[in-house]
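Here you go, one structure.
With one protein chain withheld, the remaining protein chains of the complex are depicted in position.
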Amino acid sequence: MSDRETSLEAIIDFSHPGFRLCLNIQVPTAGVTALIGPSGCGKSTLLRLLAGLETPAAGHIRHGDQVWFDRARRIDLAPRHRRVGLLFQDYALFPHLNVARNIAYGLPRGVDRDTAIALWLSRLQLDGLAARRPDALSGGQRQRVALARALASEPAVLLLDEPFSAVDFSLRQALRLLFQEVVADRPVPTILVTHDLEDVRQVADRVGVLIDGELRQSGPTAEVFAQPCDAEVARVLGWHNLLPVSSWDSRTACGAWGSLPLALDEPTISADVIAIPPDGPRLDPERGLPIEVVRVTDMGGYHAVWCRLSDRSPLRVHLPRSAPCPTPGLRTRLDVPVETIIPLPARSAALPFALPLTTATLARRDP
Amino acid sequence: MSDRETSLEAIIDFSHPGFRLCLNIQVPTAGVTALIGPSGCGKSTLLRLLAGLETPAAGHIRHGDQVWFDRARRIDLAPRHRRVGLLFQDYALFPHLNVARNIAYGLPRGVDRDTAIALWLSRLQLDGLAARRPDALSGGQRQRVALARALASEPAVLLLDEPFSAVDFSLRQALRLLFQEVVADRPVPTILVTHDLEDVRQVADRVGVLIDGELRQSGPTAEVFAQPCDAEVARVLGWHNLLPVSSWDSRTACGAWGSLPLALDEPTISADVIAIPPDGPRLDPERGLPIEVVRVTDMGGYHAVWCRLSDRSPLRVHLPRSAPCPTPGLRTRLDVPVETIIPLPARSAALPFALPLTTATLARRDP
Amino acid sequence: MSLLDCAPTALLLSLQVAGVVLVLFLVAGIALGYALSQPFPLRGLLDALVSLPLVFPPIAIGFFLLMLCGRHGAIGGPLHEWLGWDLVFSFPALVLAAFIAGLPLVVKPIQSAIEGQARELIEVSCTLGKGRWETLFLVVIPVIRRHIAAGLTLGVGRSFGEVGITLMLGGNILGSTETLSLAIYNRVLDGNFDCATRLSVLLGVLSLSLFMLLRRLGRL
Amino acid sequence: MSLLDCAPTALLLSLQVAGVVLVLFLVAGIALGYALSQPFPLRGLLDALVSLPLVFPPIAIGFFLLMLCGRHGAIGGPLHEWLGWDLVFSFPALVLAAFIAGLPLVVKPIQSAIEGQARELIEVSCTLGKGRWETLFLVVIPVIRRHIAAGLTLGVGRSFGEVGITLMLGGNILGSTETLSLAIYNRVLDGNFDCATRLSVLLGVLSLSLFMLLRRLGRL
Partner (left out) sequence: EPLLIAAGAGYKKPLMAIYDAFTQSSGTRVEAVFGNMQQVLAQTRDSGRVDLVVGEQAFLAKSGLFDRDIVLGTGRLVLAYGARRLSGYQALTDPQVERIALPDPKKAIYGQAATQFLERSGLMPSVKDKLMTLATVPQVSAYLVAGTVDAGFINITDALGLADKLAGFDEIPTDLYDPPVIVLAFPKDRPESEAARAFAAFLGSAEARTILIRYGL
């Protein structure tokens, strides 16, 4: 099968009262697609829609040549025939089955149960817990059992809702590696919903940013991280120091926090918000934005300095260990080199939403 | 009240079948105490014990002058009289109450409900969701409602089990700031269980490391992060590149991955494991450990290079942006300066567990 | 022939009994269900006692209760002598009969619901400073309302249909302690099938509306 | 005087009936509870139909069923003419009576449990490739087993104690269709309280053991 043949494509329009999800998404087979976005933006809802647990109001979902859902053609494949490995955000383990049987629940026919159970138990560091019921497990143990259950079912599509959120740092690291291995072994379209940007950087080949039910940006991980299309996306990507700009021209930006020089070449670039990467600025009592140092943390390779600007908005600066380390309470100034400052629009348009087949249907439904 | 008077002190011995929690913990009023540890080490269990939802087999729990639990004196204060603000790891929202009423549930008498609800809704960025039932909320929204409920009850002790695990990066940042404010406003003994080391670094004044039901290390945050007492603690603290050592003397350490020079001054230091901080090594085709580059990620200020050692164990190196960036697949060598290598014992003894009053009781119980 | 000719006051009487037992069920059903969901000594015994009336023929239960509560009985004797109060053949006797017949049907579903679903929520409520009673009213009852509604449906339904105990204790006095179901029973045994059918339809419609109401309440 | 003098075969008969309805309840109770927990057209009607027998006096139900299944009845007539089969007075009649009396008590708790607890787990099971039936057996039944046990306790208990329908359909023929509860009923109405008490104790002990068994099953 060619990659194109088994990729997952969906055009979806769906509403909860007070919330609308409306997007067009393609998930290729190779590699991992991360889906990130603010809390409540619709990530879990999208996974439920893809799995067939909710029904879109319009649109279609295709997995390779197989149509899973098509509003116009009244096709709606039952969840069990979609063979989706869905990790629920709240795990949803079977309370009456022990760990081993939870994992074995979705095993395809023909797979040797005992071998598979033993394999997954050891892969997810759950050895010794095979006979436990879920209510005698810790939060992170439950999450791993749910992950094992989803992976062990050898799904045609993997949809994981924050699979590593409840485990500690080093286990998380191990699980990421394991996950990469598993996905490399059996490539299927894979969506990884996560709030941990390390997960995205380390595991994902592509990333989609979902904001308010719309896909705002998507592309290869490094590209998206390097060039967020607007300030909202930048915030989701963990950019620090996004300062709102009240007025700007091609040379200066002003806000409640003060003013900074700009160097905009093209007049088309908007600077509703400016981003100051934390390793750009230097402390300099003589020039720049007035600040108060709030807290200093040794981050290993550098010092993280949390300061407050004149309007009390927080700013974070990373200083090399070689630089002198300020003490909390110090009032000084911050010199921000003009070339490090990145201008961003506050909000850009969503990625196009295409409904070629179903616009007629839609029109009929809402007269 | 003096700090000593309202601090929380507990000596606890408790067992689940196959799991034993046995520790001595002091939580002062001022500042935040983080509790970290591998998944399943007993963090949630400890919070439940402190809240009175489980009963220790031996020990005592004191809040200031008030004895909450004393096995020997048969005192066991009911949970509702302990006034503990407990955030459950799985939120445990009341399904029949809307967001506003969930938050208002534990409000102390005399507090104006509407004002308090409005305050907490806006503080936790839940505006507009007041009338929703929990089942119509996203995961992160639920978590914030549970957090608001715990904080709004004006507890005498705050026990938070992973309060920020389900929210996105920028919201997490905002919640940390909010949390610091709240705790600074009404100082009470506060335990923050988390798997996110950023949380610890940014919010916690002290940190306790719980491993296998024992308190392995505790102290001021910076100190613990700088000097983990053993490799297990180091792993919990997010130290990368912990290589097991099969044999060592004061000059060299050898393992399946190769060998590296050591510079041990005192013979008492053990080097069962060596840690290689990721910004120590340099790529050098001429000398050092043979490696294969697996993946390179642009982390903003530096490049993270994931490599594999000769025994395929993973190693992570941070290279400055100025250094040449290797391509995946490259086989080269890694020069690790001897002064950056940190020797660690594999496992150290647990912090002392004191049961002055109850040893007699214990002895009687297990003849 | 109108319904009133068949059993003039039976409808009203049945509704009154149903109203009173509904309240009693709510109180006793929830209290017993809550109590039985928590461990305490002799719980098993109480559990069995509550369900036991179910397994005996109602008319036999009625007989034993009659002996117990009658003027010569262990309970009825003193009551009559000291208070001059007779339970038998009175409205309270009808209520007692309906209560005993329906109680197990109310308690069981409530008990198993509390055991299954409400545990962690009870814990949360405790940490938020609420006592047993507040927790019961603010959390337990609303969370298991669906099961309470199911239990009440069963209990009130059964007490509508109950004949044996009611007949013995209430006396089945035509026009005075003749409930709707006793009226149907009487008409059937008289061979007056016409009346029996009409009354059955009436009882059916009445019960359906009650069921709908309880279901609505359980959904809220 | 031994128990056997009071009602020689009643115990065995009652146990046989209980055994058969237990199986029927398991099947029909779970099937109806599962069906009623999912939306489908006319669900409300089926829901009401299941609960309705509860609210009518059993003896009236017995009467109507007798008319329906008797030789002149709409069902009994053809059955008798074409198959030569008479339901009335037979063992199946006893089972039918017990089944109708107890069914609503089994269905309701199961239905509300599935509605309340099993929803998300059913979804998980679907995404893991299991069909309706597999999900039913592998997830729904074990998860709500506590409620199934509660329902069966009520249903079997009621069918033990049921007299009215059994009497009309089964005939209450001494030694042939006289169940244990009918025997108690008969002894009480004969004024043979000695026998009635013995039989009641027997029925009580029997039911208690059954309850214990079902509770154990619900806990597993």
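Some notes on this structure:
Which chain is which? They are A, B, C and D, in the order written, and residues in each are numbered from 1.
Throughout what follows, a contact is a pair of C-beta atoms (placed from the backbone, for glycine too) under 8 Å apart; a residue touches a chain by one contact, two chains touch by 3 or more.
Treat the numbers as computed from the prediction; the structure is a model and nothing was measured.
Within the full complex, the chain left out of the display contacts the shown chains C, D. For the chain missing from the display, the contacting residue among D:Y34, D:F63 or D:F99 is D:F63, taking the whole complex into account. When the missing chain is restored to the complex, the residue among C:V17, C:I30, C:V50 or C:L66 that touches it is C:L66.
Although one chain is not drawn, the whole complex shows that of C:P57, C:G151 or C:G171 it is C:G171 that touches it. In the full complex, chain D makes contact with the omitted chain through residues 63, 66-67, 70-73, 86, 88-89, 167-168, 171-174, 186, 188-191. For chain C, the list of residues touching the undisplayed chain reads 59, 63, 66-67, 69-73, 76, 80, 86, 88-89, 167-168, 171-176, 186, 188-191.
Just so we're on the same page, only the chains that are shown with their structure count from here on.
Counting partners per residue, chain D has no residue that reaches two or more other chains. Contact with two or more other chains is made by residues 90 of chain A. Under the stated contact rule, the graph of chain-to-chain touches is a ring, a single cycle where every chain has exactly two partners.
Across the assembly, chains come into contact as A-B, A-D, B-C, C-D.
Chain D contributes residues 47-48, 51-60, 63-64, 67, 104-105, 108-109, 111-113, 115-117, 146-147, 149-151, 153-154, 157-158, 160-164, 181-182, 184-185, 188-189, 193, 196, 200, 203-204, 207-208, 211, 218 to its touches with chain C in the complex.
By the touch rule above, chain A contacts chain D in their complex via residues 51-53, 78-86, 88, 90, 92, 94-97, 105-106, 108, 149, 153. Across the interface of their complex, chain B is touched by residues 16-18, 36-45, 89-90, 128, 136-141, 144, 161-162, 165-173, 177, 195, 197, 201-202, 222, 225-226, 235-238, 277-279, 295, 297-302, 304, 306, 314, 318 of chain A.
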